[in-house]
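Just one protein chain is left out here, and the rest sit where they should.
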Amino acid sequence: MKLTLKIWKQQDAHSKGKFVTYSLDSISPNCSFLEMLDILNEQLIRKNEEPVAFDHDCREGICGTCSLYINGRPHGPDDAITTCQLHMRKFKDGDTIIIEPWRAKPFPVVKDLIVDRAAFDKIIQEGGYISVNTGGAAEANQILVSKVNAELSMDAAACIGCGACVAACKNASAMLFVSAKVSHFALLPQGKIEAKDRVKKMVAMMDQLGFGNCTNTYACEAECPKLISRSNIARMNREFICAKVS
Amino acid sequence: MNSSFLHFSSITKKVWMALLGLFLMVFLVVHLGINLCLLRDDGGRWFRDAAHFMGTNYIIKVFEVILFGGFILHVLIGIILQIKNWFSRPVRYKISNKTTTPFLSKYMIYTGAIVLTFLIIHLFNFYFIKYGWVTSPVSPLEGGEPDFAAVARSLFGQPVYSAIYIVLIICLGFHLYHAFQSGFQTLGLDHKTYTPYITGFGIFYSIVIPLGFIIIPIYFLI
Partner (left out) sequence: MADLNAKIPSGPLTGKWTQYKNHQNLVNPANKRKLDVIIVGTGLAGASAAASLGEMGFNVKIFCYQDSPRRAHSIAAQGGINAAKNYPNDGDNIYRLFYDTIKGGDYRSRESNVYRLAEVSNNIIDQCVAQGVPFAREYGGSLENRSFGGAQVSRTFFARGQTGQQLLLGAYSALSRQLKMGTVKLFNRHEMLELVIVDGKARGIIARDLVTGKLERHFGHAVVIATGGYGNVFYLSTNAMGSNVSACWQVFKKGAWFANPCFTQIHPTCIPVHGDYQSKLTLMSESLRNDGRIWVPKNKEDAEKHRKGLIKAKDIREEDRDYYLERRYPAYGNLVPRDVASRAAKERCDAGYGVGSTGLAVFLDFEESIKRLGRHVIEERYGNLFQMYEKIVDENPYENPMMIYPAVHYTMGGIWVDYELMTTIPGLYALGEANYSDHGANRLGASALMQGLADGYFVLPYTIQNYLSGEIRIPRMSTDKNEFVEAENTVRERINKLMSVKGTKSVDHFHKELGKIMWEFVGMGRNEAGLKKAIELIRALRTEFWKDVRITGGIEELNPELEKASRVADFLEMGELLALDALNRNESCGGHFREEYQTNEGECLRNDQDFMYVAAWEFLKEGEFKLNKEPLKYEEIEVKQRIYK
């Protein structure tokens, strides 16, 4: 395959960035998207040019590190996958591919396509946990959890924290991410005890960090590599209202 | 009010947005009911009676205040939320988002703005006449009450006006199309069995209500 790439290059957080055009030849359709970038970088290094910096790690769709906005879609033109699971067979010979970093106020660009997602960690630190110290936990089967709730909780807990929801949202809202964590715990008896405090604090932090408001366009759900459902957002709203009025 | 709203959390603001929106949707049904009275071939008597009732009943007067307050709040919060949303992505994408999202859900602020414009025109055409802020194009009824049936008849008689009216009502429909289900989502009223019905009803509502409004100018044109 022959490809033209337009990639955002930015030296560091304080510099101005710009798009740089590269062309690539003879890329196998079985190649993954990141492997295609590897090939590009290898060629750039050979030419003594600086390669494109992008975030990636596990390359099997679970660590949530990779974060590319490809032709107008986070994680590119396929559903329910991360960028590292995207393969070049999803593109056509001769395509122009435009690659941008996630764009959101709380996700400043670090370099080229790498952004800083520490904002997510900060939200989790506000209450994305159950306050239990190591040791002294009760026998695991002492508290039973209905299979339905355990499954729903697992659906929500499957979030990999990649930030595609924020990147896709026209408002750069983090509601899907926050609601996934809130739901994960709200659905388990162990998480109920701190539920009210948790949702209030996490939402407050989300607002404070500069994420936008949810306008229910569900772009987040459509782009989520782990298919986290919008019903988690509804659940968080419910939890939030209950926490506020009680 | 404005500044205190700024300090509410995003979800609180949205919950107000949803509650007010759903309330306004109830009002639309009442409004449509009255409008449809125009279709009765009684020289506008039903319509006049209804308008008279709406203009004089004290309970309705109270609701009128709530309605206007609610509407203004709905608009204000909408604007506040939107401004924050614009600021949350200072550097925009080169390629605008290609994610598949429900029909027009991304354009609520724009369809909303159109509805607001429509409303202002509408207020000038009808509501303000009641208070004498705008002179009625037609002579008032005996007893000095404005003859809204005649006003409607005269306005809808103009094809250009009717056409604009129809287009704006369709925009209202677009706004409602996403609004109903969205309101329930914001209020956290989500259920795997009932949500599809809510969504379905929302679509039904957003088609039937505008249709009801559109029938009237068409009736007068034909």
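Residue numbering begins at 1 within each chain, and the chains themselves are lettered A and B in the order written.
As a working rule, a residue touches a chain if its C-beta (ideal position, glycine included) is under 8 Å from a C-beta of that chain, and two chains touch if they have at least 3 such contacts.
What you are looking at is a predicted structure, and each value in this text was computed from that prediction instead of being measured.
For the chain that does not appear, the touching partners among the shown chains are A. Only one of A:L3, A:A104, A:L188 or A:A219 touches the absent chain when the whole complex is considered: A:L188. Considering the whole complex, the residue from A:M1, A:A158, A:A204 or A:C242 that touches the absent chain is A:A158.
Even with one chain removed from view, chain A keeps its contact list with that chain: residues 11-12, 28, 30-32, 34-35, 38-39, 41-42, 44-46, 48-51, 53, 55-65, 78, 80-81, 85, 87, 89, 110-111, 114, 116-118, 120-121, 124-126, 128-135, 137-141, 143-147, 150-151, 153-154, 157-158, 160-161, 184-185, 188, 190-191.
As a working rule, only the chains that are shown with their structure count from here on.
Per-chain Cα centroids separate chain A from chain B by 37 Å. Contacts from chain B toward chain A in the complex involve residues 9-15, 81, 84-85, 87-102, 105-106, 108-109, 178, 181-182, 184-190, 192, 195.
The touching residues of chain A, counted against chain B in their complex, run 6, 8, 19, 69, 71-74, 98, 100, 103-106, 109, 168, 170-173, 200, 203-204, 206-207, 210-219, 222-223, 230-231, 233-241, 244.
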